[in-house]
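As you look at this complex, bear in mind that one protein chain is not there, while each of the others sits in place.
Every chain is named by a letter (A and B) in the order it is written, and numbering of its residues begins at 1.
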Amino acid sequence: MLQIDCPWCGPRDETEFSYGGEAHIVRPSDPDATSDEAWADYLFMRTNPRGRHAEQWCHAHGCRRWFNVVRDTVSYRIEAVYRIGGQGPGGSHDPA
Amino acid sequence: MTQPRRLPQGGRIDRSRELAFSFNGRPLQGYAGDTLAAALLANDVRLVARSFKYHRPRGIVGAGAEEPNALLQLGGGGHTLPHQRATQVELYAGLEAVSVNGWPSLEFDLMAINSRLAGLLPAGFYYKTFMWPQRFWGRYEHQIRRAAGLGRAPMEADPDRYDKTHVHCDVLIAGGGPAGLAAALAAGRSGARVILADEQAEFGGGLLGSREQLDGRPATDWVKAAVAELRGLPEVRMLPRSTVFGYYDHNLLTIAERVTDHLPPGISAGPRQRLWRVRAGRVVIAAGAIERPLVFGNNDRPGVMQASAVSTYLNRYAVAPGRAAAVFTNNDSAYRSALDLLDAGVEVAAVVDVRLRVDGELPARVRAAGIAVHSGYALVDVQGGKRVEGARLMALDSDGRGFSSAYPVGLRCDLIAMSGGWSPAVHLHSQSGGKPRFDETLAAFVPGTSCQAEVSVGAARGCFDLSGCLQEGFEAGAAAARAQGFEARPGAPMPAAVIIAQAPMMPMWRVPSWRGVKGPKQFVDFQNDTSAADIALAAREGYRSVEHVKRYTALGFGTDQGKLGNINGMAILAETLGQDIPSTGTTTFRPPYTPVSIGTLVGRTVGDLFDPLRKTAIHEWHVEHGAEFENVGQWKRPWYYPRQGESLDQAVYRECLAARRTVGVMDASTLGKIDVRGPDAAEFLNRVYTNGWTKLGVGRCRYGLMLGEDGMVMDDGVTARLADDHYYMTTTTGGAAHVMGWLERWLQTEWPDLKVYLTSVTDQWATVAVVGPQSRGVLAALCQDIDFAAEAFPFMAFREGTVAGVAARVFRISFSGELSYEINVPADYGRHVWEAVMAAGAAFDITPYGTESMHVLRAEKGFIIVGQDTDGSVTPDDLGMSWILAKNKDYLGRRSLLRPDSVRTDRKQMVGLKTLQPGFVLPEGAQLVDDPDAAKPVPMLGHVTSSYHSPCLGRSIALALIRNGRQRHGDVVYAPLSDGRIVRAEICDPVFYDPEGARQNV
Partner (left out) sequence: MSESPRRESPLAGVGSQPVVGDAATVRLAERPFRGQLNLRGDVASPTFVDAVTGVLGGPLPVQPNTVADHGEVRIFWLGPDEWLIITPEGAGSDLKTVLQKALEGIHFALSDVSSGQTTLVVSGPDAGSLLSKSCTLDLHPRAFAPGQCAQTLLAGSTVLLSRLDRAHGPEFELVVRRSFADYLWRCLADGAEEYQPA
């Protein structure tokens, strides 16, 4: 059971959160100009790395904010949490 | 004579409190302070179990969590517990214990024939034998399980209460022996929040069973003072009878506290057990070490025990487990047991030590006491069946791999105290993600690099001298507190122990076999009857990985999870494979450290408290009026309201006809409701719904369909425009929370520029749906400030007014196809308004109806229910709802509707189905095929999603998703049912009733 440091509320038990999958997936700005392949990539394809993974979580039973977490998928250690629009380690960030 | 093996004095038992108990029906006596095992040994009970596979007689081996044999069934009825370790069960008056194995009795076990057939029952026997024919496995399994005797699960409901709690602390200390107590003192004095948990009833760990001295006084005096000081510290929580059994991510640990297990059943003193979920800043593991057995012939005979356990029974319980003992060892620590035996008046026949040179301080004391020490010898066989009657020893050759003597010599004894060295309890460290490493000097695995905020101290780290344990415990406790921001505060220093130098041990994983394959079995894992030969066989058969050998031989399985056998077994594997132990590796320890009752894991979330039950403001009325309920998500919703003697079908028939002919009323409060506000609210709705919202006038409502980004239908509902910048959205009952999260996610992550606020108001409003041709009359009787005339208050409009004296929002919408109004009032007034509706409707014989009738009414109209008629793979077009897809704007999911898979012409499409036999109601989920006699696999067309008897049509109706269904109206398809019947049905339009929609527009 993880303990996640909500950027607003501080450390809380995993049960208060919902998981949103990989972070920094950008919705194509012009879906009509997006090829079927690129759209499918946006919809379905995820990196699923062994190790450091940027992902979205929502403090669903708390402040209801979505935010980003960098978590190691092997050790489950959480390296960083940062708000939407904020800068994560290694320069990962949300679209402007 | 009662308690023949009880020593006349000593021990930590209360001789003034004699406790009567029974074992296999035999009445026995013990004392308060005994464990069940101690009391059994005091009564000279040697045979306590039959082994798992060979049904060999077995006795008590240990004195703690590692006990592999003395696993007994306790108590009766719903209170009974199987497989309890007698070594950890506190004796109480009236305790009833029985053996779990042995048929017809423990003393005379017919299955012991397995022991004679041992040659036919090698490792992997079951895998090899019962493979074929596969369909017989069920029968084999039943017989094997019966023979194996795993204890008896209670058949009755558990009468006991269990509890669960969550705590946070700065420092959790697992183990209350000398190192744990020292750590707790250092951390506790600093003011940090400390939890000290120990599996025993008393703190003190191994000191309770030893004759160690601290500062020249019995070590137990120091224990008493330390415990008293800790109890006086307000931020220190002491948890005796509490096993730290799990170490999970982010320093979450679980503790099973046996709150009242030590009391006779029926005494009401709180829950039976309590699960503690602890989020700890730092963890100090002071779990001690487990003494390893030696692997030699017939080493499983009742009376062969860990040397340390022998000392514990002598010193702590004043029980002499035998009259004449032999000590068999490869290290110095067992010599303490020899001295303990001697001082307790037990004859020590000899100490047999595999080391050629034995010149330590403890052996010198033993020799000085006149006890024979046979160095360079090993026990090769044990005589006796149900109890030890003697042992045989042989001289080892110089490297310990063979013998220098040709024949064994006999030794008369009825107790063998063995010690193969010590294994630090690395279990919690391993569970935390640490990888134990092999220490050559100790010949044991010790904790490796920490992956979480934990440290092992004392014997759990491989430190076996008392002063060292106290010192490193104290330092670790102080360091852990400091890391949490608490500075050390002064207190009494740690006391000094007498330091006795110990000579190095000599690894002896397996005594050479005296007669090769004909020699007696040398057991490695007592609980699973795994012998040294089994492991060697597994290696010869090609198993290399320790994980595979474990599964093939059962080494390390069972309730003790290899606490005694694992290290010996792995070392034997390494030897057989000709490699060293570190490269052979160790298995990963997983929770729980010792077995935990299911009840403890469940806690109080049973029965009605299993999961939240959500109730509407009108719930109690439904209960009072005999409603049957169904669960919809977490909600309890009225399903139907049977009158005297009515079945579900009869009640639904009556309810549906009332709604179609006069008036019905339904509690629709469970729908999700969201206030959508802000200047960009219309734009926001345009993006999340497939249709347009800009032109919807204030005071009007519109149905909306919400898609996932994959284009599949996700939710639906009616949204009203309350003001230019204010919409009131409804969602499905089950989808409310998900939709709210979904909408917030888009606002927060992708569209932060949109000025829109969402507020969930699901619980604020009670919703009373008044449905049917007479609904207008009911509303008009209750509300004077709204004009209900058709032209003044048209379909898909809403009005604000006062209903039954309560400020209300009334929506003229319909999920039944009838004229209907949904009255929304603040939920505090929900029941009042409902009762007012019932009173006003009495003149029309207003009929409350539940979810079942609601389903029938909407299915007659071909209205979908998201989640029933859709399953996450259905597009709007599949449902025949392309009319709701706006062409001139983007919305979530739209691009996916253009994907090649979404525009396939052979997608499954929503259709109606009429069985050719009108009275037959198809089961929901029934598969549909064109030709039931087609060669297998029969091509599937789709399945039935909704199916009912329609009272107003007088026949069955169904909705189905069928491949290319819209082009196939009029075709007959087949539904082969699980009972063998094949039902024919005609594909038709999904709107069965009032296709023009005239009835709701009156």
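We take it that a contact is a pair of C-beta atoms (placed from the backbone, for glycine too) under 8 Å apart; a residue touches a chain by one contact, two chains touch by 3 or more.
Nothing here was measured: the structure is a model prediction, and the numbers come from that model.
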item	value
Touch criterion as defined above, residue of B:Thr759, B:Gln917, B:Gln967 or B:Asn1001 at the omitted chain	B:Thr759
Among B:Pro4, B:Gly78, B:Gly94 or B:Gly270, the residue in touch with the chain that has been omitted	B:Gly270
Contact partner of the left-out chain, one of B:Ala804, B:Ala926, B:Leu941 or B:Ile962	B:Ala804
Contact residue for the chain not shown (choose from B:His548, B:Arg604 or B:Arg643)	B:Arg604
Among A:Ala40, A:Cys63 or A:Ala80, residue touching the chain not depicted	A:Cys63
Among B:Pro240, B:Gly678 or B:Gly741, the residue in touch with the chain that has been omitted	B:Gly678
Residues belonging to chain A that touch the chain removed from view	8-10, 12-13, 15-16, 61-65
Positions on chain B contacted by the hidden chain, ascending	161, 163-168, 193, 268, 270-271, 277, 279, 603-605, 608-609, 611-617, 619-620, 635, 670, 675, 677-679, 755, 757-759, 761-766, 782, 804-806, 826-833, 836
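Here is the rule we go by: only the chains that are shown with their structure count from here on.
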item	value
Euclidean distance of C-alpha centroids - chain A vs chain B, Å	28
Residues on chain A engaged by chain B in the complex (per definition of touch)	1-3, 13, 18, 20, 27-28, 31-32, 34, 36, 39-40, 43, 56, 58, 60, 64-66, 75-76, 78, 84-85, 94
Complex contacts: residues of chain B adjacent to chain A	166, 248-252, 277, 279, 433, 451, 709-710, 737, 741, 744-745, 748-750, 752, 890, 894-896, 898-900
